[in-house]
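For this depiction, one protein chain was excluded, whereas all remaining protein chains were kept in their positions.
Chains here go by letter, A and B, matching the order in which they are written, and residues are numbered from 1 within each.
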Amino acid sequence: MHKRTFVRTLAQAGAAAAALCAGGIAFAQGTPFKIGLILPMTGQQATTGRQIEAAAKLWMAQNGDTVAGRKVELIIKDDTTLPDVTRRLAQELVVNEKVDVLAGMGITPSALAAGPIATQSKTPLVVMAAATSIITEASPYIVRTSFTLPQVSVSIADWAPKNGIKSVVTLVSDYGPGIDAEKYFSERLILDGGKVLDKLRVPLRNPDFAPFLQKVRDLKPDALFVFVPSGAGAAVMKQFGERGMDKAGIRLIGTGDVTDDDQLNDMGDVALGVVTSHHYSAAHPSAANKKFVEAFQKANKNMRPNFMAVGGYDGMRVIYEALKKTGGKGGGDALLAGMKGQIFESPRGPVYIDAQTRDIVQNVYLRKVERKDGQLWNVEFDVIKDVKDPGKSK
Amino acid sequence: MLTILFDGIAYGMLLFILAVGLAVTMGLMNFINLAHGAFAMVGGYITVLLMQRAGVPFIVCLPIAFVGTALLGAIAERTLYRPLYRRPHLDQVLFSIGLVLMSVAAVDYFVGSTQQILQLPDWLKGRTEIGEGAWTLGMGHYRLFIIAVCALVTVLLQWVLSRTRFGSRLRASVDDQRVAAGMGINVNVVFLSTFAVGSGLAGLGGALGSEVLGLDPTFPLKYMIYFLIVVAVGGTSSITGPLLAALLLGIADVAGKYYIPKMGAFIVYTLMIAILLWRPQGLFVRQGGKA
Partner (left out) sequence: MTGNGAQASLLRASRVKKWEPVFWLLAFAVPVVMPSEALIVNEIAIVALFAVSLDLVLGYSGIVSLGHAAFFGLGAYTAALFCKHVSPDPHMGLLVSMGAAAVLGFAASFTVLRGSDLTRLMVTLGLALILLELANKFDDITGGTDGIQGLVFSPVLGKFEFDLAGRVASYYSLAVLLALFIIARRIVHSPFGATLEAIRDNRLRAMAIGIPVHARLIAVYTIAAAMAGAAGALFTQTSGFSSLDVFEFHRSADLMLMLVVGGTGWLYGGVVGAIVFKLLQDFLSSQTPQYWSFWLGLFLVVLVLVGRDRLLKPWTWFKR
């Protein structure tokens, strides 16, 4: 070999070796801690993705991106609200980017699809939005910071008979969370002495609620219980008013998804007086929440945070705390152990991650829509403390 | 029951206004324009934004939505669509889907993806009920308004088609473009104005429909199927065809969802397939009309 080529090759090898050493030192000190956040940024549940992304970024802005000496990297991917894309993204994040934690999960099928990936790769999966009970059973690595429909449905079923509502018609969207809501609400209502006149299910892609609402009108119940996914509440509200249901003496009750903070202010007077039960209201009167809402609105062009955002915000906290508990070392099983049993004050109120079920235990509030300072808010007037997911407490 | 009929008619008329532009452009220019839904969306957003940001009253927004969308349609026709008339249908499909994707993302970027909520003026918010018991006719004032506006537009369209010179030029061009051009009819102008009016009507439909159908950036993707159904069943060679098809589908959909909620969504598709199998050229096509 020519001398010049030899020297050049040697120099290159030396440089490579030096880089490796430096890299090795850097590695030992802290490869970034990667969080793979898979959200529906486009498609049917795009608003969910928007809210959670904003909340996650807010958390990192407020709490910095270094935890226990390690830099935290947030990788956001769009699953277009399709479960097979969620699954592929989860696989790629785990195999290619070697993320330490998976998070997000905008809808139930997405969470269920990503579950096996979490189990196989021993990566904790923090569910920040999806709300069907069975999700936490899909993988021992799933931890939930959002809520479950049974949790919030039974609360209003308890409230209704004590407030003059004896007969109810249920109207839910025909998918996992909707069916959960219908089941738990009806069972609890009947247990409390009420009657369910009919159970209507609306297809998820429905252009017009009119025929269903007309049917409710003809049945003349004391109240209509509604569950529709976050974002569709406005249409129900409008049609409800248009059909003259409130004037016919039918009250509207439901889970808080129907008076979603994201849309509530634009719904107009027809939403006034609607009573719902939910785990989070942007009007929750705690100092932590006031700070959260203010910071969120400032960072996001006055967009109001809703329960999806709070799920994302708390999910980030759970991840950060778990990482701190492992002293920055991470590791799937250690992180999972660090997540279980966390108790903390969230903007929604006190929250506890059950160590057995890995599901969230939280307060459920009863709220009424009222006008304050010219805007519509869900004002809390009662609370049921520390509600565990009834879907599991068997 | 009468209420359901009423609701179905309102829904059908709305579908008609939205789809008539598509039917005419498909029949006239033989161009499959899947971006029609995007024009409807534009009309809806013009209305919502004017009302929310500039406080323009609803009733004034409607003609503005029509004119604004018509202008947009005219520009699009002249610059983008015209070079593509001779292209195979598949290219046109590809092109129009591309336009839809662009418009959906653009609206998302500029306005955001939340559902836009319209605040109707008070005089449109009420409800009138006539009759008793099973024969109650409950008419929401807004749906009455929709029926009135759409009926007016239909009468106007029919008058233009059959009584004006432009109408006869249009009908000639639909029947046989080459001969019409040979007779001295300025086919380009006919195309341009028809496309503009068709898009304008879609915009008007979008504005009227925001209250009933909801308005968000995925509007074109969600409702394109319904417009296509109206056009396929009603045929593209008249406007009474799509009108009747839209009414039929509107009533069938609403009544189906009311009486047989479990089969609700099926009704429309099954009906459409049955009709198309029985009469593949559409339900109301003239004998000897162009396929």
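Quick note on the criterion: a contact is a pair of C-beta atoms (placed from the backbone, for glycine too) under 8 Å apart; a residue touches a chain by one contact, two chains touch by 3 or more.
None of these values were measured; they are calculated from a predicted model.
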{"item": "Full-complex contact with the absent chain, from A:61, A:95, A:191 or A:272", "value": "A:95"}
{"item": "Hidden-chain contact residue, picked from the options A:56, A:82 or A:102", "value": "A:82"}
{"item": "Interface with the unshown chain - residue positions in chain B", "value": "26, 32, 80, 83-84, 87, 89-95, 97-106, 108-109, 221, 225, 228-229, 231-232, 236, 262, 265-266, 269-270, 272-273, 276-277, 280-282, 291"}
{"item": "Positions on chain A where the hidden chain makes contact", "value": "41-42, 46, 76-78, 80, 82-84, 87-88, 91-92, 94-96, 108-109, 112-113, 115-117, 120-121, 132, 138, 174-176, 179, 203-204"}
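By our rule, only the chains that are shown with their structure count from here on.
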{"item": "Averaged-CA centre spacing for the pair chain B and chain A, given as whole angstrom", "value": "37"}
{"item": "Chain B-facing residues of chain A, complex", "value": "42-44, 46-47, 50, 200-201, 203, 205-208, 210-212, 214-215, 217, 231-232, 234-235, 238, 241-244, 247, 262-263, 266-268"}
{"item": "Touch list for chain B against partner chain A, complex", "value": "3-4, 7, 11, 108, 112-117, 119, 125, 127, 129, 138, 140, 142, 211-214, 218, 222-223, 226, 253-255, 257-258, 261, 264-265"}
